[in-house]
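Comments concern the structure below.
Missing here is one protein chain; the remaining ones are kept as they sit in the complex.
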Amino acid sequence: MHTTKQLIQLALGEDIGPGDITTDNLVAPDARGIGTIVAKQDLVVTGLQVAEQVFCLLDPQVTFEARYADGAQVASGSTVASIEGTLAALLKGERTALNFLQRLSGIATQARDYVEMVAGTPVTLVDTRKTTPGWRVLEKYAVRMGGAHNHRMGLYDGVLIKDNHIAVCGSIAEAVKQVRQAISHLVKVEVEATTLDEVEDALAAGADIIMLDNMDLEQIRRAVEVVEHRALVEVSGGVTRQRLKALALTGVDLISIGALTHSAVAVDLSMNITAN
Amino acid sequence: MHTTKQLIQLALGEDIGPGDITTDNLVAPDARGIGTIVAKQDLVVTGLQVAEQVFCLLDPQVTFEARYADGAQVASGSTVASIEGTLAALLKGERTALNFLQRLSGIATQARDYVEMVAGTPVTLVDTRKTTPGWRVLEKYAVRMGGAHNHRMGLYDGVLIKDNHIAVCGSIAEAVKQVRQAISHLVKVEVEATTLDEVEDALAAGADIIMLDNMDLEQIRRAVEVVEHRALVEVSGGVTRQRLKALALTGVDLISIGALTHSAVAVDLSMNITAN
Amino acid sequence: MHTTKQLIQLALGEDIGPGDITTDNLVAPDARGIGTIVAKQDLVVTGLQVAEQVFCLLDPQVTFEARYADGAQVASGSTVASIEGTLAALLKGERTALNFLQRLSGIATQARDYVEMVAGTPVTLVDTRKTTPGWRVLEKYAVRMGGAHNHRMGLYDGVLIKDNHIAVCGSIAEAVKQVRQAISHLVKVEVEATTLDEVEDALAAGADIIMLDNMDLEQIRRAVEVVEHRALVEVSGGVTRQRLKALALTGVDLISIGALTHSAVAVDLSMNITAN
Amino acid sequence: MHTTKQLIQLALGEDIGPGDITTDNLVAPDARGIGTIVAKQDLVVTGLQVAEQVFCLLDPQVTFEARYADGAQVASGSTVASIEGTLAALLKGERTALNFLQRLSGIATQARDYVEMVAGTPVTLVDTRKTTPGWRVLEKYAVRMGGAHNHRMGLYDGVLIKDNHIAVCGSIAEAVKQVRQAISHLVKVEVEATTLDEVEDALAAGADIIMLDNMDLEQIRRAVEVVEHRALVEVSGGVTRQRLKALALTGVDLISIGALTHSAVAVDLSMNITAN
Amino acid sequence: MHTTKQLIQLALGEDIGPGDITTDNLVAPDARGIGTIVAKQDLVVTGLQVAEQVFCLLDPQVTFEARYADGAQVASGSTVASIEGTLAALLKGERTALNFLQRLSGIATQARDYVEMVAGTPVTLVDTRKTTPGWRVLEKYAVRMGGAHNHRMGLYDGVLIKDNHIAVCGSIAEAVKQVRQAISHLVKVEVEATTLDEVEDALAAGADIIMLDNMDLEQIRRAVEVVEHRALVEVSGGVTRQRLKALALTGVDLISIGALTHSAVAVDLSMNITAN
Partner (left out) sequence: MHTTKQLIQLALGEDIGPGDITTDNLVAPDARGIGTIVAKQDLVVTGLQVAEQVFCLLDPQVTFEARYADGAQVASGSTVASIEGTLAALLKGERTALNFLQRLSGIATQARDYVEMVAGTPVTLVDTRKTTPGWRVLEKYAVRMGGAHNHRMGLYDGVLIKDNHIAVCGSIAEAVKQVRQAISHLVKVEVEATTLDEVEDALAAGADIIMLDNMDLEQIRRAVEVVEHRALVEVSGGVTRQRLKALALTGVDLISIGALTHSAVAVDLSMNITAN
């Protein structure tokens, strides 16, 4: 929450700077207006509270009425929210509010699409740490609103042992043992494996989750058999839309997809403003 | 610069939080390593100084050697930069540095592509304020590195009179006159026009730039004739890749394209780390 | 706005620090009072919203009633504003609020004076970047309230090519060309000239404004003739009250005056507080 | 120190904002230069470390060589400091560094002047809390560099009981007693008195210092006799240059002068920059 | 106040981070609840406004009703405060609010205990600068709520000349003279003495307070006789509960005790929450 407020302030600061020289010089500070935010395409809306905060920071008396909850499917042409406040606040906040809404809804909309591609399979789609710097919490929220799930939030709330860590410690067994001793009993340990031998080592070491890195379908199926539900199995790397369904059918528990955040684009939303 | 540092700190904070529980528990603080950042596709690289700052904040003694300058065309497989420092700093900074580089290079790469589509025409492609909140300065920089140009930086360094401003003031003439009186003599005034009548009004009012909003090709050509180089003419709205070349050939001076920033996706870059 | 709030917080922090050890120990936190801010000399009042914010930060329920708008001419003895709130907030905020009001009104009062000296001439008086560090936006606002105009806000919203830039680029023509390519089409280019040859070079290079640096009256008149309204002409340097009217009559468009901000002194305002 | 750094960053931020669009586009980032700061009038220089910090924030490798110590009397035409660093840092920092130096040296120069007016008398001249918001520590430092002394730094490091505090407590005796109980034994208590009766009350109450508020010379002399060195006597209010010497000869210990800070103007210093 | 708000935000940030993953996923954002804070032992309550601010930052509409004022003696089992607001805010703020209350009340409770040990003697018990970093203002406040007094707040609001300062200056006399010249007339000077000779030197130098450092009872009594009320006498170092009463009876004015803050432990308070 706190970080989001910082990001909103950064965003308003970079857009308005020392002042909106058009609006400040043409619009009376007490003139009032109404704005409506409209979907210009079918989309999963997300970020309405952020948009509300944008306007509230500019005019604490603003009234923001959301017509949908975050995560709702909205048809093109629908009004998503209406805002009543000073005309100046509406004009100054419009672009920043839309910039937030368009990106977050873009992520949610794309995530929904991915989730539907694997509907009917037991697999869980999760995001990665490939998020826009400064947007981690917001983008992971948008992923959830689209129906996918979150991987760890950052480097602090889950252990992921990669090749470099293993190399430094000497073996998977040693790395898992060492990290278990140090961390809270509430945190799980995931180990990255690139071969079936490593999968077995990870399993023997007591990994809670095993991440199969860039394996082909056949290797993945074999790994699932080896693990036999004694740990969760996650697939990562090279996950394309084309390959997604096949991956889901291998029996893995989780597929992590960087594109959920790093390749989402803005959806089309606009704001109509009228003085009143 | 200052804002960028804030964004980098926000990014490291959200990723590392109270600590990287894997690396902090497995890698000795004084172990050293080398990282190389490699392009996994053809791209225009941008953001190398930001990547350098990421690692420097984690280890002030790090050595970051960029092999290319921002804006350079880089072939798939090329090493973009090498970094030498503590292994812990490399492991903790890797994802954040790549997240910056991948997005900024993605914008520059796409911008280069747009610019090439209008090569040979005198038109200038410019970005908009549809940037990722918190990233205004960085994304506008990436647009320049891709060869396109910048519109105003924010609401403070250029006047853009839109329909709401005109409605409040009564007429384009009145709005231009009122704003000119208030602003610095170093700032230009742009007026949005949706009809040819408005184009003529804006011209008569002494607008420095006239923005044609969502006009068709025929209207645009007529507007260019009417203006006759007495003001700059900018086209905005509904600019698709398909329509770009035709727009460029209408004789307008500027085409502004929101997609330069709001629809850019990450390009593929990865980092190899080895302990030494 | 944002920066102003930072400055107010800095100011309250440096004055109150860990606590007002007189008031905190003598005045009950819920005791209430009324304050009136009174002009002790004729002045142009400016900064009332800043003064209001000072008290609001100390007591969010305070009522601040301004009797004049910023920019109004106020006669000695007049009440400028009245404030109702906790007695403690009034006592703690008094000095800081007055410090803001006295300096800003001092700038506005002096600016009004300068403007009146050139009344009847078409010249525009503008400020410079010689403002009190931390006060840029506020002091430029006070200049406007006094009836003078603003030069660029900072280094980011207008180009001013000086001797060092020209030396580095080789010529005025080259410098103007190079900077035009890089900047937004909404920003103008001003060139500093110390000789008539440089005035002609700047004109040929397409400068939007030419700044005559430390020229004598005769040179200035010649420059105005040379430029012939093809660019705006600004006079800068050595602008004294004695010389102001003569400068205004040379036909230049703009006179920039550092003293508008760097040599303004506080006007006399005081605050009467009574418990109620 | 900390607050000063915040103020410098605020100042650089408000001047440079998202970038110096002239210098960034015309001067190579690695081009180097030399700057010299020169006094254009006789003055007491103050603020050299602040100026140094300005340039260091822009270029950590800058070399700043001060030719004088803060507080030194400098003759017109003398070089005050020379700076070597990137040309870009010199050009971007010039105005902000000079803005600090000119104001702080202006305060020190004026303070020196006041101090000389009372040379030979045992009186101590002190400043007030009428400082520029955000500049408290710096301006009080400049006052000392000019040879005058500081009153309390803020509301937290000295007790000053005024009429409102007395009214609320019922009597001077009660107010002094109440505050003494609460404060540290390292802090002194000053009481404001407007009549000789109040002077006697304050003395009886055990005030460490008695401030005579807006009294005439005769009253002041009487007060000094009454107090008989049992407390320090301070004169405040209506202190003009004309009246200063006469006040000093009344035998009071301290004269506090708001004009030391609120009516100081910038002295003339300039910076010459050459590429090298 | 300002610093306290920073500390509260730091505290909420470190506890909640990117989100309370239990409450955020199980409790509806608009569900409401009531909490009561109950003393589980006899204690002097302190910190109720801090606790209120914790909840207000999480839910600005929260109602916090304190049943006691800070400094009140509260019996085990008593309800100290009740809070009404969203259930989520109660659950998220509970631990942080209690952590503040338990530590501050712990300090006040222990201070009350110390004060009672010297009841009937004229000595004043004061704290030291041995406070928890970040908590200076709050802990000194808790000391006052427990009935003890404050020494200086920090290095800025009182002079304390120690052995190192004396060594550097050559003598106590020289050190006192030098510092007096520089500081405000509202600040007192304390000198640390380890021998009776130093006590006499400090007295001759005009010290306002003399701190006897680690002397035995006999030396202390002698020092009190030497000083004869011409300065305040403070005892510091080696102050144990066992020795306290004897020290108080030596006739010294002040005893400073680091344990008031550095050895206070949390008292037992808990919070009951019910949904409503």
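Read from first to last, the chains carry the letters A, B, C, D and E; within each, the first residue is number 1.
Just so it is clear, contacts are C-beta pairs under 8 Å (C-beta built on N, C-alpha and C of every residue); 3 or more make two chains touch, one makes a residue touch a chain.
It should be emphasised that the depicted structure is a prediction, and the values quoted were computed from it without experimental measurement.
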(message) Could you tell me which displayed chains border the chain that was left out of the figure?
(response) A, B, C, D, E
(request) Using the definition of touch stated at the top, determine which of A:9, A:79, A:150 or A:219 touches the missing chain. (result) A:150
(request) Pick out which of D:3, D:79, D:178 or D:194 touches the chain that's been left out of the picture. (result) D:3
(request) Consider the whole complex, including the chain that is not shown, and state which of A:31, A:187 or A:275 touches that chain. (result) A:187
(message) Even though one chain is hidden, which residues of chain A still touch it in the full complex?
(response) 124, 126, 144, 149-153, 156-160, 182-188, 190, 208-209, 232, 234, 253-254
(message) Need a quick check: the contact residues on chain B for the chain that isn't drawn.
(response) 9, 12-13, 16, 18-19
(message) Touching residues of chain C against the unshown chain: what are they?
(response) 14, 17-18
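As a convention for this text, only the chains that are shown with their structure count from here on.
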(message) Applying the touch definition from the top, give me the chains sitting in contact with each of chain A and chain B.
(response) C, D, E
(message) Under the document's definition of touching, what chains do chain C and chain E have as common neighbours?
(response) A, B, D
(request) Averaged over CA atoms, how far is the centre of chain A from the centre of chain C? Could you give it in whole Å? (result) 45
(request) At least two other chains touched by the same residue of chain E: list those residues. (result) 18, 153
(request) Once you've mapped the touching chain pairs, tell me: line, ring, star, complete or other? (result) complete
